[in-house]
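Below is a structure I'd like to ask you about.
The block that comes next holds subunit A.
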Amino acid sequence: MVIRIAQEEWRTLLRNRAGVIATMLLVALVLVAAFVSLERRTRIEADRAGYQASVDADFDKQPARHPHRMVHYGQFVFRPLAPLAFFDTGVDSYTGNTIFLEGHRQNSANFAEARQSSLLLRFGQLTPAFVLQTLAPLLLIFLAFTSVARERERGTLRLLRAQGVDGPRLVAGKLMGHGAIALAIGLPAFLVLIGFAAMGMADWAPIALLILGYAVWLLIWAMLAVVISCFASRSRDALAALVALWMVGVILLPRALPEVAAVETILPTRIETEVALHRDLARIGDSHDPEDPYFNAFKQRTLARYGVSRVEDLPVQYAGLVGMEGERLSTDLYARATNEVSAREASQNARVHGFAVLSPLIAIRQLSMALTASDVTAHQDFLDQAEAFRYRFVQTLNRMQAVLIPHIGGEDPRVSAENWKRVPRFAYQPYDPLRSNAASIGGNLMVLLGWLVGLSVLATLAARRIGGIVR
Partner candidate 1 sequence: MPHSSAIAPAIEIRGLHHRYGAREVLRGIDLQVAPGQIYALLGGNGAGKSTTLNALLGFLAPASGTVRVCGIDPAAAPAEARARLAYVPESVALYDHLSARENIDYFLALAGAERGRSSVIDPALEAVGLPGHAWDKRVGGFSKGMRQKVAIALALARHVPVLLLDEPTSGLDPKATLEFNALLATARARDVAILMVTHDLLSAVDIADRIGFLAEGRIEEERTAGPTGERFDLNALHARYANPGVAA
Partner candidate 2 sequence: MSRWFAELRLIRRSYLSLWSLALLFALSALAVVSGLQHVARQHATIERVAKAQAQDFAAVAATHGKPDGDAGDAAYYSFLLTRDAPPPLAFAAIGQRDIQPYVLRVRALGLQQQLYDAEAINAELALPGVFDWAFVLVYLAPLIVIALAHDLVTGEREGGRLRLLLSMPGHGLWWRRIGLRYALVMMALGLPLVAGTVLSTAPLAGTGAMLLAAALYLGFWFGVALLVGSAVQASATAAAGLIGCWILLTLVLPTLANAAITRAIPAAKGVDLTLAQREAVHRGWDIAKGDTFERFFLNHPEWRGREAFEGRFHWKWYYAIHQVGDETVATDVAAYRTSLLAREQWSARAGYLLPGVAAQSVLHRIADTDQAAQLHYQDSVATFHTTLRRFFYPYLFADRPFTRADFERIPAYVPRAPTGSLPLAPLLALLATAALLLAIGGYRIARVSGAGRA
């Protein structure tokens, strides 16, 4: 009986020419988006890899120099794009993708795509995620808003009742019909993902979760449309209500909430962070001041470690050691400042995430970005890796200065160019969302499933109500 109703629904939809065309257009759009986005990712990834190789080669090619000069020649690192970022570019366009790393300074990640684009970018980026998150719900609304309201308007509800179809069976049939359609609409995107995993370009686990997440997301909209169609007395009212829900949940809330979050938690500017940092550094001590208590203590410790009584007797260059200590102190302070800022960012974001209960878009967006490694957490992971690398390579150069310079001496002591090859290069450790961001992924999946459960309860109520009306 339930299957018969679902079949009838499919037959009706197949006869709806506009619906069939819209569905085909959406499927085409998913595929075009996947193709365009894949090409884009490949190009960006090749660009960045090319830049990374070229700057690494440039570093090797530097002539003999004082190591401290190489500390400021620095290294550029480019953020590799996660393989799945083609599916959801996430915040990639809004975050800088290259950082200049040098001694005792933490530079910003620069050249974010959004800063180099016109306002057109703010209309959104064509990715499968955009199509599934924004457009697919509208299509599902259009396919399902008449599902039950139509039967009521045309009086066929009475007819069905006379044939022994009760409310729960009718609603179950309609839900089954539109649920299947929702999954069918998601299928092309899912196949692209599966193909991607099958070719070994991404792990199966995030792909499976991604498919699960989007399947639930699409089911939510199909269910919502059927449920609203049950409650509405006219198809028109159902359509108006559903489009309004879509507008508020998908378009409005995600845009309006950030302002609320930004007002509640102030994000300090880099300038303020820098100023505070310089103040804190100055507070610790001044290595040029012979009376400075901190660096005097450091000197005593160093002399004791090498078992000598005078700086001149040290087997290493003392200035190099002071440089290393300075780097350690400033890096600590930078880390503290970074943690402070990212805690504030996290609290802003948490404020928005709280509204996932009202708008499941927020949950699917978070889930999708997290699993495709294109969210802020993944970006932060890159920043952390870059910062850790910065500390390593700067300290390597400082150590070279301390160890090698005393043996070279002269007016203009330079370390031979051979040594630059021994300085570590940035090797990005691929970010594993399932290990690093499991809580967020699980939480958002739970929110989505919660929506599904909530809608099931509503559907039961609606089914009972229909039974009541017909009787």
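Per the selection procedure, all candidates are chains of the complex that A comes from, given by their letters.
Following the convention adopted for this analysis, a contact is a pair of C-beta atoms (placed from the backbone, for glycine too) under 8 Å apart; a residue touches a chain by one contact, two chains touch by 3 or more; residues count from 1.
Worth saying up front: this structure is predicted, and the values here are computed from it rather than measured.
Trainee: Just to confirm the interface: in this complex, subunit A touches which of 1 or 2?
Mentor: The single touching candidate among 1 or 2 is 2.
Trainee: Inside the complex, what are the residues of subunit A that reach candidate 2?
Mentor: Residues 18, 22, 29, 36, 40, 47, 51, 54-55, 58, 62-63, 65, 69, 72-74, 76, 90-91, 94-96, 98, 100, 107-126, 130, 134-135, 138, 142, 146, 235-236, 239-240, 243, 247, 251-252, 254-256, 258-259, 261-263, 267-276, 278-279, 282, 341, 345, 348-349, 352, 375-376, 379, 411-412 of subunit A touch candidate 2 in their complex.
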